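The complex appears here without one of its protein chains, the remainder shown in place.
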Amino acid sequence: MKTDIQIAICGSAGEGTIAAGDILRNALAGAGYRVISFDAYPAEIRGFGKCVARLRVTTEQAYSLKEKSDVLVCLNDEHGIPHVGEVRDFGAVIYEAKSIVHLAEGSHVSGHIRPAQVPYPLAIRELSERATGAIRSRNMVVLGYIAGLFHLAKEPFEKIINTKFKGKGKAAEDNHKAFDAGYETGAATFKLDDVNFGPPGKGLQAVMLNGNAAVAKGCLDAGIDNFFGYPITPATTIMERLAVEMPKRGKRLLQTEDEIAAISTTIGAGYTGARSATATSGPGLALMSEMLGLGIMAEVPSVVFVSQRGGPSTGIPTKTEQSDLNIAIYGGHGDAPRIVLAPTNVEGCYRCAGKAFEMAERYQTPVIVLLDLYLSNRYETVVMPAKPPFEPNCDKPVPKGDLGAGYKRFGFTEDDVSPRALPGMAGGMHVVTGLEHNELGRVNEQPEMHEAMSRKRHDKLKAALQHPDFTHYKRFGDEGRVDVGILAWGSTVGECLEVMFLAHLEGIACAVMKVVMLSPFPTEAVAAFMDDCDAVLVPELNYQGQFAHLIQAETGRPVHRYNRVTGTPMRVEDIMAQVRRLAKTATRKAA
Amino acid sequence: MKTDIQIAICGSAGEGTIAAGDILRNALAGAGYRVISFDAYPAEIRGFGKCVARLRVTTEQAYSLKEKSDVLVCLNDEHGIPHVGEVRDFGAVIYEAKSIVHLAEGSHVSGHIRPAQVPYPLAIRELSERATGAIRSRNMVVLGYIAGLFHLAKEPFEKIINTKFKGKGKAAEDNHKAFDAGYETGAATFKLDDVNFGPPGKGLQAVMLNGNAAVAKGCLDAGIDNFFGYPITPATTIMERLAVEMPKRGKRLLQTEDEIAAISTTIGAGYTGARSATATSGPGLALMSEMLGLGIMAEVPSVVFVSQRGGPSTGIPTKTEQSDLNIAIYGGHGDAPRIVLAPTNVEGCYRCAGKAFEMAERYQTPVIVLLDLYLSNRYETVVMPAKPPFEPNCDKPVPKGDLGAGYKRFGFTEDDVSPRALPGMAGGMHVVTGLEHNELGRVNEQPEMHEAMSRKRHDKLKAALQHPDFTHYKRFGDEGRVDVGILAWGSTVGECLEVMFLAHLEGIACAVMKVVMLSPFPTEAVAAFMDDCDAVLVPELNYQGQFAHLIQAETGRPVHRYNRVTGTPMRVEDIMAQVRRLAKTATRKAA
Amino acid sequence: MTPQPIYLEEKLKEVQESGRLAYRSKSMPTWCPGCGYFSIVDGLPGALNDLGIAPKDAVVVSGIGCSSRFPFFVNTYGFHTLHGRVLPVATGIKTANDALTVIAVGGDGDGFAIGGGHVPHAARRNVDLTYLLFDNGIYGLTKGQTSPTSSVGFKTPTSPYENPDQPLNPLLMVLTYGATWVGQAYAGRPQQLETMIKQAIAHRGFSYLHILSPCVTFDKTDRTYVRLGDLVRDLPANHDKGDLGAALHLAMDTATPALGVFYETQRPTLADALDGLVEKAGGSVGQKRRTA
Partner (left out) sequence: MTPQPIYLEEKLKEVQESGRLAYRSKSMPTWCPGCGYFSIVDGLPGALNDLGIAPKDAVVVSGIGCSSRFPFFVNTYGFHTLHGRVLPVATGIKTANDALTVIAVGGDGDGFAIGGGHVPHAARRNVDLTYLLFDNGIYGLTKGQTSPTSSVGFKTPTSPYENPDQPLNPLLMVLTYGATWVGQAYAGRPQQLETMIKQAIAHRGFSYLHILSPCVTFDKTDRTYVRLGDLVRDLPANHDKGDLGAALHLAMDTATPALGVFYETQRPTLADALDGLVEKAGGSVGQKRRTA
C-alpha cells in the first residue's frame, strides 16, 4: 500500500508547535518513510504568532506539499480555525476538547469542522497535566496520540525524543510520559477516517535535512576551508551550523562586520587557494555587488549562497520569494559574467553547494547559489551518497618550469582558464587587480587587450555548461511534442512536477524542464525544449517574471508568465489552472 | 557653402594639448559654428601620456565625430605619428619643422605623411620662443597658425584667451603674443589643401558644454536643493561644477564618506521634499544597489547620475563603455522597478537631468540617468531654451482635509501615486519603511497586501512612459519598411545616425530608433519599429549586448548584435559594415 | 497565550495626563516583554514634550534591528531605513531641512558593525542630530548572534564555542570622532535616561547617547538587569565634561560603566559650515526651503 499522508500542526510558537513537527518528521523519516516538510513562522520578534508545521509522508518520491492535508492538529483554537478548511474530506481534525478559557460561540474548532471531516476531540491539556503535572507537554500528547491513532511504532519517536532532550533531565522524562499518555489514548480511539499508514516499503537510509543544513553539509563534504558571513534571515542558519561544525574539523569561520567584509574576506581567502564561502540574502547580495565584480575581474574563486526572501528592500524577511534572480545574474557593473546555480530541492542544495566550490575553482570565478526561504527551511529526506561526490581540488596548476620570470597569471589558454600560482609559491609572484590587465596581470588599457580579456572572462564559463557530474537542466514528463511545457527554476520546480502529474491525469500532454544552471544559460537546450511545446508556461514566485524575462532575452522567443508574490509557495491548483487554460488554446490552435 | 571640418591636436598633457583644443572649440562656437568635440586623455596619474583633442566644426547639425580628420596638428612627433593616418586625402598635417632633439630615422612626422596629404611644417618652438622668450606657448602658436591659415577671424580667439587667462598676468600676454606670431605665419602661408571654412551661416546662439556640465546645468535649472556625492571618474566633474554653483544659489552640497552615504543622504533629503541628487560611476552604483531598493520601496524621490566607464570592476576608469545598463535596470534585489533614462547627446543630458527631478517627484521613486565617459566629456554646442523647460514642483499634494488620523501615505489611488505629506506638515505623521507595509505605512506582510503594493509600485511607473514634454524614444530616417533598422541608446546614437546617412547614400533603406527611456521600457513602440525592419541591428559599446538582451527580453524577438569594448566610441565604418552585411541578407530574402 | 499587555491602565493614564500621549503611536511595541527598549520609547515622548517639539517637527530615523522598530512606536515622522544607514539618511534629512528635530536610533550591530563607517563622519561634521544607540551586546532581531559589543567568551549561535573577538568601545570611539555631546544611560534607570535624552536633543550639534539595554530573550547570562544593575555607577561628581582627556579616560572603563554626560562642547554644525560656504560664494543664506 502506498502511503501519502500530509499532517499539519497548528498553534503558537510558545506551544511547541514547531518542535512537535520536528519530532514527527524525524520519527517518520527514522521509520523509513520519505518526508517533505515546511513550517510557517510568525514574523514578529516575540514569538507568540501563529506557527504551522506541515509534513507530507510518502513511500514514493513526492515533490511538494499537497494542497489538502489529511490530518490537522490544533493546539490552539484561534490559530486552528482558519486551517480546518485545508483538511480533505474524510480527513482527521484533532483538537482540544476541553479549552481552558471559555470560548465564545464560533471560537471553538469543533464549530468549524465540515460534516465530511472526522473530528477527534482530545483532552490535550488534561492529559499533559495528568502525565507530567504541567500543561507544557501538550505537544507531546498530540504526537503520542497521532502515533497511537495511526498505529505507528513507538520506537522511532522515543529515539528522537531522547536525542532532542538529551541532558535536559526532567524535560525528557516529562515528554516521554506525555507521549505515552497520548499514545494510549490514540491507540484506544476508534479511527473513523480513511487516513492509513502503510508500511514504509523497503525503508530508506535517509537523513532529514533542510536546505540550509544541506548546504552546510555540502560545504563540509567539499572541504570548505573558510567561511565568512553576516547574519541575515533566511541564510543565517547556514553560518550557524558551520560555526558548530567547522572548528571540529580545524577550519576557521568568522562573523564579519557586514556583507561587504564577508565577500571581501571570502575573496581574500579564495585568492590564497582556500575553499571559501559566504551566505546572505538579497540585501546582502546587493551590498556585495561591487566586490563580486572584483572576483570576476581578478579571476578569484569564491562561493556565495543567497537565500531569497520577500523583496524589494527589507521586504518580508520571513516569507519566501524568487525575486533575486535579476540581481544574481545582472547585479554588477560592467560586463560581469558569473556562474549562478539554483537547486530545486534539498538534495540539490547539497549537490550545488559542493559543486559550487568545484566550479569556482575550476573556472576561477565567483559562483552564486540561489536558494529561497522555502528551500532553506524545507525539510526533506535525502539519501546521502556513500562518498562525497565532489572533487577535492580543481585548481589548474602551473606547468612545471613555468614559474619564474615568464609566469603569466592571466595567460590566454585553450580553455581560457589560466594556471594559478598561489601566494607562497616560489617564482609565481604577481598582482591581481580590478583594473583591466594583460596576461601578466599588469595594468593594460589597450583596446585589443580589453577585448581579448573580456572574451576570455566570458568564454571560460562556457565549459561550466558541461561541468561533469552535474545536472544543469533536466526534462521531465512526456517526450516529444506537448500541449504545455513548463519551464521552472528553484524551489518552485516541485510544485510544477506535481502539476505535470495532474495534467497527465487530465489528458494534457505536459512536460517540465527545470533549469539549475541559470548563468551561463543553457540556451540551446531550453530553445529545443520550447520547440517541443505548443505553449510554454513559466511560473515564478516574483512579480516581474524574472526567469521568463531571462528566457526571452536568451532565446528571443515569447513565453507565458504566471507570477505570485504571496510570500508562500506556489499552489499546485493555481499553476494547474494556467496549464488548463493554455492546453485549451493549444488544442484550439491544433484543431 | 557648408562647413564640415574635423581638427585633431595631438601631443602630451604637458604641452597644453587639451587646452589648445578647448580654446579652439570655444572660439569656433563663439564664431557661430556648431561643434562636437571629444578628447582622449592618458590614464596615468602623472600627466605625460598622449592626449588627443578632436573637434568637428560644422554649419549643419552633426551627430558624431568623423572617421577621418581634415586637419591634424602634431605638437610632438612621437604621439603624432600614429595619427597621421587619420587625416584624409588632401587634408592638412601641421607639425614641428625644427625638432629640438635629434630624431632617429622614421621618428619624425614628416616621414609618415602620405603623398596625398598636405604637409605644413611649422617652426613651432622657434615661434614661441621668439614671441615670448619661452617654448611654453607652442600650443598658442599652432592655434594662431590654424586661424591664420584658414582665414578665421581673430576676435573669437582673443576673447576666449582673455577669459581663460584672466588674472594670470604674463601668461595671458604671452599667449596673445604667441597666437599672433602663429597667425601671421599662417596667414602668410600658401594653403594647398582643400580644407575651407565657409561662413557660419546665420550663426548659432549656442553655448559649449560637455555632458557633465549639461547635467549640472539641468540640475540647477530644475532647482536642485541638495547634492551629495563621492568623487569617481568620469562623474566627478558634475559634483565639482555644482560645488561652485550651488552655494551661489544658497543651496547645499556635501561630499560624503562613500557612495552608500551619498545615496542615503540623497534619499534622506528627498524624503523631506527637497530635490536632491548624487552622481557616480559603475562601482559606486553597485554600492548603491541596496539603498536604491529602499528608495523604491519607501517611494522616496531621488536622482542618480551614472557615468559609465570601462568595466567590470575598477576596469578602465578613463575609457568609455556602455556596460552598466544591466545593473541600472536589474541591479537590485527583489522586484525593484525603477526609471532609467539615457540621454544620447549633450543637449539630452541637460533635458534628462531636469526631467529626472520631475519624474522622481511625480512618480515618487529613484531615477537613474545613465551617461558614459564619451558623453560626459564630449563637448557640443547647445542652443539653450529661453526658459528652463522643467516643472518646479511635481509633488502630489495631500487633498485638503485628509491630513490627520485618516491620512494614508501609501493609499491606493487611480494613478497608483499616493499623496505625500512632508515632515513638518501637521497631521501627516507617518513612517516610511523598507518592509512591506499597508496604505498607512504600517508593517504588513499579508499576501494580498504584498501583491497589491507590488502592483502599485510597478503600475505607477507606466505613466512615466507618457511623461509630458519628454522624448522617450524617437525614430529617424526612412519611414515604413526598411532593410535595416538600428536600435540604439546612449552616446552611440550619434554614430548610428551617421551610419544611417551613409546607408541612404548607398541605397539601403535604413531607419534608426533611439530609446531614451530604458525602464520602464517602451515595448510597444520598439516592437512596432521592429515590425518595419527586415533586420534589426543593435550596436553597443559593451561585450554582452546588454541592450540587445533587454530588447529580446521585453519583446520576445531576436535582434542582431554588434558589440565593441575598445574603450573608444564606435567607429561609423564598423557599424556600416554590419548594415551592409544585413542589407545584403535582407535583399536576398526579399528576392 | 496572546501577547501580554505592556501598558498598565495607570501607566496609560499617567502618560495621557502628562501630554506625552501625543507622541505615542497607536502601534504597540512588538518587543519581548521586559526588553530594555521599553524605557527608551517611554523616555523620548517626555523629552520631546518637555522641549516643546511638536510631533510634526520631529523625525525619528532608524536602521534595522529590534531597536530600529522604534519609529513605529512613536507618533512623529519616521524613516525606518536599512541596516547600518541611519546616520547618512538622518544627515540628508537634516541637511535638507534645518527646521526638523532629527533623532537617529539603532542597535549596536546597526551602528558599529555594518554602519560603523558612517559614525565618524556624522560626528566630525557635527550634524545637528541626536543619535540614540541601543546597546544590548547582541543581534536581537536575527535571533541572538554575536555583536561587535558582545563580551569575549559570550556564546551565541554564531559563536557556539565562545565569542573570540575583543568588543569595541563605542563611547570611546565616538569621543575621538569629534562628537560634541557624549553620554551614557541605562535602560534600568528610566528617569535618568529620559533626562539624558532631553539633554542630548537640546544640544546643538551631534549628540551621542549610549544606552545599555538588556536583551532578555537572547542574553540570559551576560548583560542581564541583575548584572548590569550591579555594574553601572554614576559619573564621578568632579568630572569635568569640558575635558576630552577626562572623558576618554572615563570611557576606557567598561567594567563599571559610568552613567551621565561624559563630554560636551560647542562648535559650528554642518549646517553652519555649509551656510558659511554660501556666504563665501555670495549666495543668500537661510533661504526658505521648499518644504514645510
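Labels for the chains are A, B and C, by order of writing; each one numbers its residues from 1.
The rule is short, and it goes like this: a residue touches a chain if its C-beta (ideal position, glycine included) is under 8 Å from a C-beta of that chain, and two chains touch if they have at least 3 such contacts.
Small disclaimer: the values here were computed from a predicted structure and weren't measured.
Counted over the whole complex, the shown chains touched by the missing one are A, B, C.
Checked against the full complex, the one of A:Asp70, A:Glu96, A:Asp225 or A:Glu495 touching the unshown chain is A:Asp225.
Interface note: of B:Ser37, B:Ser137, B:Asn212 or B:Thr314, the residue touching the hidden chain in the full complex is B:Thr314. Remark: the omitted chain is touched by one listed residue; of A:Lys2, A:Lys170, A:Lys202 or A:Lys248 this is A:Lys248. Of the candidate positions A:Gln117, A:Asn139, A:Thr185 or A:Ser276, contact with the hidden chain is made by A:Ser276.
Listed for chain B, the residues touching the missing chain in the whole complex are 12, 14-15, 44-46, 48, 76, 78, 229-233, 236, 239-240, 243-244, 247, 255, 257-259, 283, 313-314. Contacts to the hidden chain, counted on chain A, fall at residues 223, 225-226, 228, 244, 247-254, 256-258, 260-261, 264-276, 290-291, 294, 298, 393, 422-435, 442-443.
One chain of the complex is left out; on chain C, the residues touching it are 112-118, 120-121, 124-126, 148, 159, 161-162, 164-169, 172-173, 175-178, 244-245, 248-249, 252, 267, 270, 273-274, 276-277, 280-281.
Convention: only the chains that are shown with their structure count from here on.
Centre-to-centre separation of chain A and chain C, using mean CA positions: 38 Å. Per-chain CA centroids place chain A at a distance of 45 Å from chain B. The set of chain C residues that touch two or more partner chains comprises 64, 82. Residues of chain A in contact with two or more other chains: 283, 313-314.
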